[in-house]
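Not every chain is included here, but those present sit where they belong.
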C-alpha cells in the first residue's frame, strides 16, 4: 500500500453525445505532491476533474486510490473518499448566504435527536476565519453569494475546499479570476496543503503559477494526453513553450507594442522564453 | 371493532339484478361535473336501468358546452342505439343533437333544456327545468314567512345553479342575494356562510343548491346564532337526517334517479316497441318536497345513492 | 506579502449605514406582513363584525388549514418543486380514513395510520418519480393529481354508491379525534378553532427547519442550484423525496381535520385547492423558481387570502363580483408588498 500512489488514473475516456472530451488519459497523484493539468481551452481538463469528483462517470478507463480500484458514482462518494474540489463554475448557490454555502453538504450540527440543528454560530465563525486568513475580508457572512465579485466568490470556493479537503484537493483554474495578491495566497494554500501531505491536482493556464508548485505535469490537447511528465523531466521554458510556443510569445509582445524596438516587455518575454 | 362500520350496507335497496336482454347500447351525455352529487344519482339511475334491461350504458359528462357537444359527436360516431342528453346550454348542443337525430339515433333530453327539446327532434323530455323546482322552493319559503334569503352558489357561473336561485327569487316575493362558496372546500364554505350571517343579521332564510352545502350551512347557521331557516335543493343521507332533526326546513327533490332510469327505459321501449310515454309530452319527475313528515322514509334510500 | 487579516466585521469603510427599520422592511415576510395589515385595516374599516372577536375567529378558521398546507408547500417550493396533487391528497386522506372505518369497520387508529401511510406513499412516489425521471414536478404531480382525483371519485362511488362518506362522528374514538383536530378554544367570547394553534406550530416548525437545520440548508440549495448542490454532496434525492412526503403529511393532517370537523367528506374535496396553497406561498414571498422564501411568509400569505375571501363577504359586496374583488385585493396586496420593498431598498442608500 505504502508504495501505491494516492490516485492513479488509467486510460480514462469520456464522450458527451457526439463530442469526445477525453480519450485515454493517464496520470498519477502522490500524497504530498502537486499534479498540474495544463492545456488549451476545451482540452478536457474540467472533464477530467469532474470524473475525479464524481460528477461524471467515465466511459472507459480506471481509477485507483491507494492501489485499489474505486468507483466514484456521485460527488458525495468522492467527498467521502476525501476528495474536495473547487469547480471551475464554483458550485455555489447564488441566493444563499456565504456561510451557508461554505458548509453546504457538510453542515456542523449541535443538539441531539429531533433537536439536532445546524450550528450556526460555529459555521459563521469558521467561515469568517477561513476567509479572512485568505485575505478576503467579508463584510457580512449573511450576504448572498450571488452579490459577491467574481474573485470573492472564487476565494470562498477555495477556502471551502481547503477546509474540507482530506486526502486529495482538486482545483480547476482557481487563480484565473483572482488578483495578483489573492492568486499568491491561493498558491500558498496549495503549498500548505501539499506540505500537510495532501495530494493536489491543480489546473491552470498560467505556467508561472504551475511550474513553481507542480511536481508532475499532465499536458492535454483536444482530449488526448500530450505528455505526463515529472518536474525533473521538464523546465519552465519548455513547459511554457509546450503550452504556447515560446517564439510566439516573444513575437506577440513585439506585435502588441506600438514601437517594438523600445519596448521593455518584449525583452522580458524574450528572456522568459529563453528560460 | 366492526362497530365502526356504521355505513356498511345491511340491506340492498338496489332492487334485484334484473333480467333484461335488450342488448342496446345507450349513451348518456350530461353537463354535470364529475363527482357532483346530483349527477352521480342520475348516473346510478341510468346504470341500474342498464342492468335491469340488459342494455350497455356509456355515461360521459362535461360542464363545458363545447366539450359536451364533442362527447355527443363521439357517441354518434359509435352508432349507439339511443342517446340521453341534458341540455344546460341548448344552443351549444343544437348541431350535435340534430346530427344524432339525423343519423337515426333516438334522443331523449333530461333535466334541462325542455323548451328546446322538441325543436331539436328529441322524442321527449324527462324532468323539468331548474326553474320549476326553484319556484317551488320560493313559494314554500314565502309560506313559511321567510323574507330575506341568501342563495348559496357553490360553482360560480353554473347555469343550472343560477337558474335555481333566480327562480327562488321569482316566487319568494322578498329580498334574495347570492353568496359564492367553494364546494371543494366545505370547511371554508361554512366560514363564508357564517360570515354572511354575521355581517347581515336581517337574513332569515338560507337556500343551498346541493346536499353537501346544506349540511355546512346548517352548522354555519347554528354557529352564527342566526334564526335563519334553511331549505335546500337535492337530497343526500345527511340532508334527510337534517330535515328529520329540524335543522333543515325541507329539501326539494327532483328525483334525479328517475330522470336517468326512465330515460334509458323509455329509449329501450322506443327501440323495442316504438312507445313514447306521454306521447312526446314532457314527463315531470318532480319537484317533490321532502319535509319532516316523509324524511325518515327517504333517508335510507339517499344513503344508498338512489334518492 | 502582508496577509491582510480582516478587521472582523464592524467598521468596513465600504459599508454604508442602514437603519434597523429599513433592515426589517427588507425581509420578505415583512413586506407580506404589511400587506396583511393593509388588508385587515381595509376590511376592519368597512365592517365592524370583521374586526370583532367572532369575526376574527371566523376568518382565522379557513386561514388556518390553508396556512398549514401553505407552510409545507412553501418548503417544497423553496426546494424547487410543485405539488399539484396536494389538494386532492387531503381528500384522499379523509376518504380513506372514512371508508376504512365506516365501511370496513377498521379500528379508528389503525385506519388513520393506514391513510397516513397511503399519503406518505403518494408523496414518496411523487418525489421518487421526480428525482428518477428528472421531469418537472409540475407534470409528474399533475399526473398523480388527475389519478387521485379519479381514484377518490371511483372508489367512493364503488364503495358507497354516492359521492360522499358520512357518519364519521359515529365511529369509536371520535371524541378524542374531535379534541385533537376540531375542538374550539373560547377567547373573548368567540370560539377559535384549534387548527389555528396547529397552524402556528406548523409555521414555527417550518421556520425552524428551514433556518436552523441542515435539512433546511439542503432545501435552499436544492431549489437554488441543483447542480451545485449535487456537486457539493447534498443528498439531493433524499431531500426532494422528504419534501414531497412533508407535503403529503400536511395533506393528511388537513384532510383528517376536515372529516373530523364535517363528519363527512366529498369525493371531490380538496380539488383546486392546490393552486391556492401555491398562491399563499407566492404572496408570502416564495420564488416560483425555488431557492428563496420563508415559512412565515407563506403563513402570512394564507392569512391575506383568508381575510380577503371572508372580508369580501363581511363587506357585503355583490357575490357575482366576488372573484373580481378577490383578484383585485390579491394584486393590490402583492403590489403594495413589492412597492414597500422597493422603497426600502431605495432608502437604504
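As written, the chain order gives the labels A, B and C, with residue 1 at the start of each chain.
FYI, a residue touches a chain if its C-beta (ideal position, glycine included) is under 8 Å from a C-beta of that chain, and two chains touch if they have at least 3 such contacts.
Note that the structure is predicted; figures quoted are calculated from it, not measured.
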item: Complete complex composition as a label formula, though a single copy of each is shown; value: A x2, B x1, C x2
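To be clear about the criterion, only the chains that are shown with their structure count from here on.
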item: Arrangement of touching chains [line / ring / star / complete / other]; value: line
item: Chain nearest the overall Cα centroid; value: C
item: Centroid comparison with chain A (C-alpha atoms), farthest chain; value: B
item: Chain pair, most C-beta pairs within the contact cut-off; value: B-C
item: Distance between chain centroids, defined by C-alpha means - chain B, chain C (Å); value: 35
item: Separation of chain A from chain C, taking each centre as the mean of its C-alpha atoms, in whole Å; value: 43
item: Centroid distance [mean C-alpha coordinates] between chain B and chain A, Å; value: 73
item: For the chain A and chain C complex, residues of the former touching the latter; value: 53, 55, 74-76, 78-80, 85, 87, 90-96, 100, 103-107, 109, 116-118, 120, 128, 131-133, 135-140, 181, 184-185
item: Partner chain B, residues of chain C touching it in the complex; value: 47, 49-50, 54-55, 58-59, 61-62, 65-66, 87, 101-108, 111, 152-153, 157, 160-167, 170-172, 191, 257-258, 261-262, 264, 266-273, 309-310, 313-316, 318-320, 322-323
item: Residues of chain B touching chain C in the complex; value: 1-8, 33-37, 40-41, 44, 153, 156, 177-180, 182-188, 190-192, 194-196, 198-200, 211-212, 215-216, 223, 236-238, 302-306
